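Dumping the structure here so I can ask a few things about it.
Of the protein chains in this complex, one is absent; all others appear in place.
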């Protein structure tokens, strides 16, 4: 019998504090192709939005993710979690708030909040854990200059 | 400051026991469109495979999910988690093992294991929590006949 | 032996004239999840961008597509074509130019051009043919007020 631990280790340490420095917000709209026959955005779509979120986070920190990969470092997704609280409909505009939860040379954790456009009600929360690897998928450390930019 | 709890409540209760009765296995292959420029399957793809898995689970229990929806019940995804352990490449064949972790009239939890085809090594594990709603997205209870079929 | 005709009937009537009145332009960026292991945007992604394009076209004409559906009309895709001329890479910004090619009460044709951000070089061209149906998938005619707004 294998014991399966999701994220209990850091699950209750997460604090999504919108005041904290390392948060950015972007807006998105639900595409028609992101809906399913339930008439709402499909659960897979949220992981795509998380990804757009961290791409923009890195860009705003002056270290575009494509440059990180160009230097031979990859932020491989090791864990992804999403809690869905409120449905999102086609063409609905919403906010994605991305926060840097933790950063170490070999591991980065981002948290995400999706919020309604006007009233800022929670649509979903989630996190992704990333392991740093080189181009051969071997775990390695991000160099200090990249680490500094991401965490500043 | 909001406190954000992932799945610590049931996170360490999961046991993925391949011997247990309520598990089924299906095989899949990675599509080209499911890869990304890292050369491996994209993290979103796994949620799609989990979904195929529970569709097949319900079919094997003689209660196809499309029939559940036709009767006016929806298994809305309330939480999704995936831990990625080993990359999956284009055209690679793999196993999806789907288990019914818990079932209550208003809530169902499925767990998933992705395994390599030959050596049955773990590729990924995960779970989805589903809330039962009616066609107006209001939480309701699944009728006994459906519950009995799914849990048998 | 079935004879299969693609779009020869109107294939050579298309004129993508950027000066014409019924064109709009929007900008997009390639998402990581839209790339594949070739390192470029996957061919499916373009149909998603065409769709975003016509959504924005309708919005700018003051007849948001979600309102069209809310009134019981659906613009079902009957044909889709894309010619891929130049690869698109992750995080690359590009333009989508959407033009109304033809509009009749029961049929609408949009054409699309994807262009590089700076030099406006052609990345791809394409079109979609839409048939108007009611909520039961039966072909019907768009009412005059919607037709007028789209074509103005």
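Read from first to last, the chains carry the letters A, B and C; within each, the first residue is number 1.
Heads up, the rule we're going with is that contacts are C-beta pairs under 8 Å (C-beta built on N, C-alpha and C of every residue); 3 or more make two chains touch, one makes a residue touch a chain.
The structure presented is a predicted model; accordingly, all values stated were derived computationally and were not measured.
Asker: I'd like the shown chains that the missing chain touches, ordered by label.
Answerer: A, B, C
Asker: Which is it among B:33, B:116 or B:141 that touches the chain not included here?
Answerer: Result: among the candidates, B:33 touches the missing chain.
Asker: Considering the complete complex, identify which of C:82, C:108 or C:123 is in touch with the unshown chain.
Answerer: C:82
Asker: If the missing chain were put back, which residues of chain B would it touch?
Answerer: Interface residues of chain B facing the absent chain: 31-33, 47-48, 51-52, 55, 64-66, 89-91.
Asker: Residue by residue, what part of chain C touches the chain that was omitted?
Answerer: Against the left-out chain, chain C lists 1-8, 11-12, 14-17, 38, 43-44, 47-48, 51, 74, 76-84, 87, 111, 125, 127-128, 137.
Asker: Would you write out the residues of chain A that touch the absent chain, in ascending order?
Answerer: Those residues of chain A that touch the unshown chain are 32-33, 35-40, 42, 44, 90.
FYI, only the chains that are shown with their structure count from here on.
Asker: So chain A and chain C: same face meeting same face, with over half the numbers shared, or different?
Answerer: On the two sides of the chain C and chain A interface, the residue numbers are mostly the same, over half being shared.
Asker: Which rotation angle, from 0 to 180°, best lines up the CA atoms of chain A with chain B, given as a multiple of 5?
Answerer: 180
Asker: Comparing chain centres built from Cα atoms against the global Cα centre, which chain wins on proximity?
Answerer: So the chain sitting closest to the middle is A.
Asker: Any idea how many Å lie between the Cα centroids of chain B and chain C?
Answerer: Roughly 35 Å, centre to centre.
Asker: Any idea how many Å lie between the Cα centroids of chain A and chain B?
Answerer: 21
Asker: In whole angstrom, how far does the Cα centroid of chain A sit from the Cα centroid of chain C?
Answerer: The answer is 30 Å.
Asker: Could you check chain A for residues that touch two or more other chains and list them?
Answerer: 47-48, 51
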